[in-house]
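Structure below; questions to follow.
Removed from the display is one protein chain of the complex; every other protein chain stays in position.
All chains are identified by letter, namely A, B and C, in their written order; residue positions are counted from 1 within each chain.
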Amino acid sequence: MSKRKIINDPVYDGFLSIDDPVILQVIEHPYFQRQRRIKQLGLTYLVYPGAMHTRFSHMLGALNLMGRALEVLRQKGVEITDEECRGAKLAILLHDIGHGPFSHTSERVLVDVPHEEITLMMMRRINDEMHGTLDTAIEIFADRYPKHFLHQLVSSQLDMDRLDYLGRDSYFTGVSEGIVGTDRIISMLNVHDDELVVDEKGIYSVEKFIISRRLMYWQVYMHKTVIAADQLLLNILRRAKDIQLSTFNFQLSTFNLDRFAEIDDDDIMVAVKQWQHSDDEVLRTLCNNLVNRHLPAIRISNAPFENVECDYFHGTGVLHNRSYDFNDQEIKVLYKDGRCVDISEASDQLDRHFLEKQVTKYYHYFPKES
Amino acid sequence: MSKRKIINDPVYDGFLSIDDPVILQVIEHPYFQRQRRIKQLGLTYLVYPGAMHTRFSHMLGALNLMGRALEVLRQKGVEITDEECRGAKLAILLHDIGHGPFSHTSERVLVDVPHEEITLMMMRRINDEMHGTLDTAIEIFADRYPKHFLHQLVSSQLDMDRLDYLGRDSYFTGVSEGIVGTDRIISMLNVHDDELVVDEKGIYSVEKFIISRRLMYWQVYMHKTVIAADQLLLNILRRAKDIQLSTFNFQLSTFNLDRFAEIDDDDIMVAVKQWQHSDDEVLRTLCNNLVNRHLPAIRISNAPFENVECDYFHGTGVLHNRSYDFNDQEIKVLYKDGRCVDISEASDQLDRHFLEKQVTKYYHYFPKES
Amino acid sequence: MSKRKIINDPVYDGFLSIDDPVILQVIEHPYFQRQRRIKQLGLTYLVYPGAMHTRFSHMLGALNLMGRALEVLRQKGVEITDEECRGAKLAILLHDIGHGPFSHTSERVLVDVPHEEITLMMMRRINDEMHGTLDTAIEIFADRYPKHFLHQLVSSQLDMDRLDYLGRDSYFTGVSEGIVGTDRIISMLNVHDDELVVDEKGIYSVEKFIISRRLMYWQVYMHKTVIAADQLLLNILRRAKDIQLSTFNFQLSTFNLDRFAEIDDDDIMVAVKQWQHSDDEVLRTLCNNLVNRHLPAIRISNAPFENVECDYFHGTGVLHNRSYDFNDQEIKVLYKDGRCVDISEASDQLDRHFLEKQVTKYYHYFPKES
Partner (left out) sequence: MSKRKIINDPVYDGFLSIDDPVILQVIEHPYFQRQRRIKQLGLTYLVYPGAMHTRFSHMLGALNLMGRALEVLRQKGVEITDEECRGAKLAILLHDIGHGPFSHTSERVLVDVPHEEITLMMMRRINDEMHGTLDTAIEIFADRYPKHFLHQLVSSQLDMDRLDYLGRDSYFTGVSEGIVGTDRIISMLNVHDDELVVDEKGIYSVEKFIISRRLMYWQVYMHKTVIAADQLLLNILRRAKDIQLSTFNFQLSTFNLDRFAEIDDDDIMVAVKQWQHSDDEVLRTLCNNLVNRHLPAIRISNAPFENVECDYFHGTGVLHNRSYDFNDQEIKVLYKDGRCVDISEASDQLDRHFLEKQVTKYYHYFPKES
């Protein structure tokens, strides 16, 4: 009788279950437990108060989907060994482990090392501690494993990462646009010539997935008030660094993995609260604004803003999103007759014109009049 | 055309809307914004990873239910002035504002002032700043307002507080037991002799509500692993206090409201992380255990544990829950013929025996063998 | 105290409530009760077994949405009298009352009168019986009422009919693609120059609505197996008519409203079952196929099928769908600065190219090899 651990998760009918002792051991590792204190969507909770969910829950959710996907593929006759199953599961479980607090924001200021590299460092450290049990996982993650489709389950246009975060972010924000019919998509996965593909019957589900992703992009991930909050935090961190106050400072040359692993969302927010009492008026004001949610005003435009003042309170930026990246891995559809074509050809709804269309928007933020 | 603000909330179909400028002003107050950084369920996220939701979202949710309840009552002919509506809404919005971080745990160690008193202090402070706009709200909250049923909407066995938190905690934990049919209960509310009552047709819904509450109590609020985690945090705070390390220390004699208002969950967690490097071995070990989720083992029993060691690592305690408290406000059912009886009489399922039954359990926690 | 009637409806949190005695009287009319026995989606249940929901429930759902929409508009300062409210509600309640059984299929064979005309006949008959109480409703329905936007709530690209049926059909089929965020769209409705418009903040919701409609079109309404089943029923009715067997035969010249009102889905299905024992082999076979769900095979193609046999067992047809019909009422977006533009201009996602794109598909059905 195998030992099963049940983890509660509102996204998947209340819970998911794990029975591989190696995976359970990895979940208990401090690098992994730390993700309990890093929110998946950073400051988004200032716009969607429910969006407090953590990277920890996302990583377990992605693991859960990986388990289902592997089972579906095996049922369709795709050969996957037990070692490969474990490898793919560990790879998805750890694919984001290197993210720091408010990652997409802070990375630009605090940490001089891309999170992908930190992820690999952490995976290797855990692998050393576990005597090489993660070898296959690391190869799959780094796309050096012979069966390429296993990597695609971890990272591609239709990977378990995206499937989980779209559904999860939708659940916790309450934005129904992100509901993607995860179960149905997974049940339609298949492998053809070592490529992850989607069975013909799954075309509509993939269409919906692509569109949902686009809508979530604008409605949540690039919500203008979230952008304004991010800019505010960025300016706080920049100012703290400029006046040599910040204690969060990670350069590649002196990078200390364990010290990095100790920093999470809480540290940033406590620092921001303390800086409300700083001698520096700029820093004081910025921090006060974040703590009490006095966010900058922000204007969005289809044309760049020109000749605008840029300091700790004002600035500009650019946003762009394309539904589907042709340079990235393509989503392929497998027909019953054996043909395998790109979704842009297979879909009647989403032609190349729609999919390639890149939407670019410019923003300008500045203090709200009080 | 009134100005409406929409606040996203996954619990209520994605959003709720607020159009009273006074209420919007209160929400923007730092005392209120601070609740964004206090989790509704403290350390429960160590068992239910989705339970990261904040007191902020709960208080807005309860406000939303209050709005619906007042509308239902008015439609049924209950006279409620606009000033009373606003008062009841502000009272529910602020009813929990005095809670500190990990309130139910920390209150016993860090703060010497009951949260109800802090709530009143904060309400009065905001009222002063807003030139008395909260007078009615405070009277309703303190049950000094002539229309008693308005207070009952804020605090009774069937108040908007409980209705929101049961539904909300259910949503974020994923424990379906807490789904209570909120809309239906609210639609059944009525007023009889200045008492909040439930229309005859709502008996089943009230039964379900009482049972859901009991199941949520054991499955979430008193989950044994949550108890174990609470004890661990409690012992950390006790130890830090005993060795005179803690900076969180609020006595009534020297109570400083603004300093109190600066402390939230983040401060506690950052302190715990820092104390991992303390010179004190006991504190160091306890903190390490919490950060990496090495929780104490816990045993539950129907009889008290006797002769057990009690120190920072071992201890005992008692839990009890009764579905329905006869000493508390009773839930009354209003029949079409005008009779008004207590739910214990009206219900065929839940007789006095069931409702009065008090379940008491004893627990004993101790270090897990590693 | 007004008399409220609660009607259970799983789509809207369990129930909806009605308190207008005139509306309650209309709901009790036999013409309306008859819709309990007509399925909203005809034979779709042969593909989506949950899709047994009736026109009755749809009409009440649309009524419910109308109530919410009128409330939102009034809150935004749009002037709508109580009589107009009732009129708009009655108009949406009755907008589909003229549909017969398996309407979209049978209309072509059994009934020589368009369902819109039958709807008007029935509305007038009820109006007569109720001494003119439906006068305003009929004017709104027929778009002869001065306030044009009231008609648009009943019939336009963003009317309460579509909003309800997309959500309802999604609920009962289980196809999550149809979830449209109804509440949010309704909360964004507004009126500008006597036109129903959507506030700027509702752009994403409208985009989602348009896309959902398109996906539902192909995934449910034009599902190829549903088309095959429809063709089978159509051929049964044609054959029965050709051999002068059918008792369902409604010509305009001899149209008898009350006799028509007696026919529903059950009569058709009982006839089909009886015809399984017919002397006519063609009819017998066709009926047997429908009763036991031996549906024709069907092939879909982007090009027309040529030179194919057409009889009671074989045939061809064409399907087309355009997301958004520019000849139809446009969906207009109202900006904060007072500008009012078409969604195709306001949307960054859905440009004219996407919206105008008409997808046409051809089908060919024929007996499945056994």
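To be clear about the criterion, a contact is a pair of C-beta atoms (placed from the backbone, for glycine too) under 8 Å apart; a residue touches a chain by one contact, two chains touch by 3 or more.
Just so it is clear, the model here is predicted, and its values are computed rather than measured.
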Original post:
Looking at C:L252, C:V270 or C:A297, which residue reaches the missing chain?
Top reply: C:V270
**OP:** Have a look at B:R55, B:H95, B:H151 or B:R214 and name the one touching the chain we're not showing.
**Re:** B:R214
**OP:** Write down which of C:D9, C:E116, C:D242 or C:D342 is the residue touching the left-out chain.
**Re:** C:D9
Original post:
If the missing chain were put back, which residues of subunit B would it touch?
Top reply: 176-177, 179-181, 204, 207-208, 211, 214-215, 218-219, 348-349, 351, 353-354, 357, 359, 361
**OP:** Over the whole complex, note the residues of subunit C touching the chain we left out.
**Re:** 7-11, 13-15, 28, 30, 33, 36-37, 39, 45-50, 52-54, 56-57, 60, 171-176, 262, 265-267, 269-270, 273, 291-293
**OP:** Against the chain that's been left off, what residues of subunit A make contact? List them.
**Re:** 1-2, 4, 6, 13-15, 17, 19, 75-77, 181, 183-184, 187, 201
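The rule we apply is simple: only the chains that are shown with their structure count from here on.
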Original post:
What is the chain whose Cα centroid lies farthest from the Cα centroid of subunit C?
Top reply: B
**OP:** Report the inter-chain centroid distance for subunit A and subunit C in whole angstrom, where each centroid is the mean of the CA atoms.
**Re:** 40
Subject >> Gap in Å, rounded to a whole number, between the CA centres of subunit C and subunit B >> reply: 45
**OP:** Would you mind pulling out the distance in Å between where the CA atoms of subunit A average out and where those of subunit B do?
**Re:** 32
Original post:
Do you know which subunit A residues sit against two or more other chains?
Top reply: 176
